[in-house]
Structure formats: structure tokens, C-alpha cells
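Have a look at the structure that comes next, please.
With one protein chain removed, the remaining protein chains of the complex are shown where they sit.
Our next item is subunit A:
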Amino acid sequence: MEFLRPSDWAEALAAKAAHPDAVPIAGGTDVMVDLNFDRSRPAALLDLTRVPTLDDWGTDGDLLRIGAGVTYRRLIDELAGRVPGLALASRTVGSPQIRNRATVGGNLGSASPAGDAHPALLAAGALVELASTRGTRRVPVTEYFVGPKRSVKTPDELIAAFLVPARPGAEQFAKVGTRNAMVIAVCSFALSLDPETHAVGTGIGSAGPTPLRATEAADFLAAELPWETRGPVPAAMANRFGDLVGAAARPIDDVRGSADYRRHALAVLARRTLAWAWTDLGGAA
């Protein structure tokens, strides 16, 4: 197995172009598990830990651009106010040791339907910045996932960063697991309410072949919420929203939970996160 160690971003892109089957590795919390279990045996590993710019973050116009190599620990410590939904999701990733190493770039690279970052990125309307020696493109995360552990990323591309609105609305994230820490999601839900545009963003994790949006639920809520008065959300509206979120999921029965439970739990999470996000916006409880 070749071990490629580029020292800057240009070298990294060149290496990926020359070795399109190389598996990029940053925190290694996913890649190394697969290697240890002999589930994959890549021809080469592309070590991104020496690329200096990959763990930078800063504003880019109306957007916040966060390097793919920023760890969950730093998202929690440095960026909780700017990416509140993603920070909530970050707190549920693995153990403290895992959060010290694991990155959103790795989550996007694996593109698992259970990736904890994905629902929050979907709800926030994030862009994924993909780069190669051919150039750089920004793909809406809503178009990024194409199947279980598959994305639109081409073999010569690396994930450079992700971008979210610099001024977030009210964001919430909640995840159900069968123990109280260090657990893969049975299902998860993220919600974003933008008080200026009256846009609603949603994200569903671990309840379909890819991370999903609940578009019908989001459209319903965007149209019905009492944005101007900030009055209380009627119970019927919250219930309808929850039911639509549950219906948007495409879950299966597996060792972690049943499809019926996942739909049920998503409806509960949708109602609860709606109440919390609405309160965050100053809405009546």
C-alpha cells in the first residue's frame, strides 16, 4: 500500500489526480476502522494531515467557509455560535477521543447515511467544495449524496471545505441512539428556520439509503408558521410537520432499530426541534 504525504494543497490535488484510487485520510476514524477489519484494501492512502490550509475557517462573502480538516472538537469549541446545528451534531459524534480527530470532510467523504454531520448540513443548505487539478466546484449538499456511501465526488477530487450561511437562523439537531453516548444514530433530525427568508431546512439521518431532506414537511412549515406574529405553533401544525417528516424517511429494519420506530422517532424529534427552534427565534412556546 502506498502512503502519499503531500505537504500542501496543490501537491494533494496532484497526488489525487495521479492516484485516483487513493483513499484520503485525515482523522482516520473511519478509514482506519475499515483497514483494521480488512473491509477495504486501498492501493494508496493520501494523508491530508500535513496540508496546512485544510483546517482553516473564515467568511467568504455571505458564507462561512470551513476547511474539510476542521475537527468536531473545534466545531464545538470555536464555531458553536456560527454553526449551531452542526455543533449540536458534533457533540454526538463518537467519544471525546474520536471528536478530537474526526472531521466533517471525512464524514462527507464516507457519505454514510448515518453520518452525524449530514442532516445538519442539509438543513443549513450547505455547499460542498470539491477540488481537483481541473478546478474547484461548489455542490449543494442536497445534490451531493447519490446512494449509500456514494456521492457526486469524482475519483480525482478532494473535499476542500464546506460552506454555510454566515448568519444562521435557528438551528436544531437531535439524534436517537440506544445508549446515551458513543452510539451510531438509529435516526437523527436537523431543522433550520430562517426568520428573514422564512425558509425551512430539514435533514434526516440513518433513515434511508442516503441522508434525506423532508421537503414536503419543510414547505408545509414554511407556508404555515406564524413568522410575523411569532405566535405559538399550533399542536396540529407541529403534529402535521412531524408526520410529514416521518413520511419523508425511507427507513429499513436493522440491528439498530425498526423502520416503524425510526418513522415514529423522527416525528417526535421533528415536533420537539420545531418547538425549540421556534423558541430560539423568540416565538411563543
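The rule is simple: a residue touches a chain if its C-beta (ideal position, glycine included) is under 8 Å from a C-beta of that chain, and two chains touch if they have at least 3 such contacts; residues count from 1.
By our rule, contacts and distances are computed from a predicted model.
Chemist: What name does the UniProt record list for the absent chain among "Stage 0 sporulation protein A homolog", "RagB/SusD family nutrient uptake outer membrane protein", "Xanthine dehydrogenase D subunit" or "Peptide ABC transporter permease"?
Modeler: UniProt protein name of the non-displayed chain: "Xanthine dehydrogenase D subunit".
Chemist: Would you mind spotting which of A:M182, A:A223 or A:I252 touches the chain that isn't drawn?
Modeler: A:M182
Chemist: If I consider the whole complex, including the chain that's not displayed, which of A:T29, A:T71 or A:T92 touches that chain?
Modeler: A:T92
Chemist: Need a quick check: the contact residues on subunit A for the chain that isn't drawn.
Modeler: Spelled out for subunit A, the touching residues are 37-38, 88, 91-92, 172-184, 186, 188, 255-258, 260-261, 264-265, 268-269, 272, 276.
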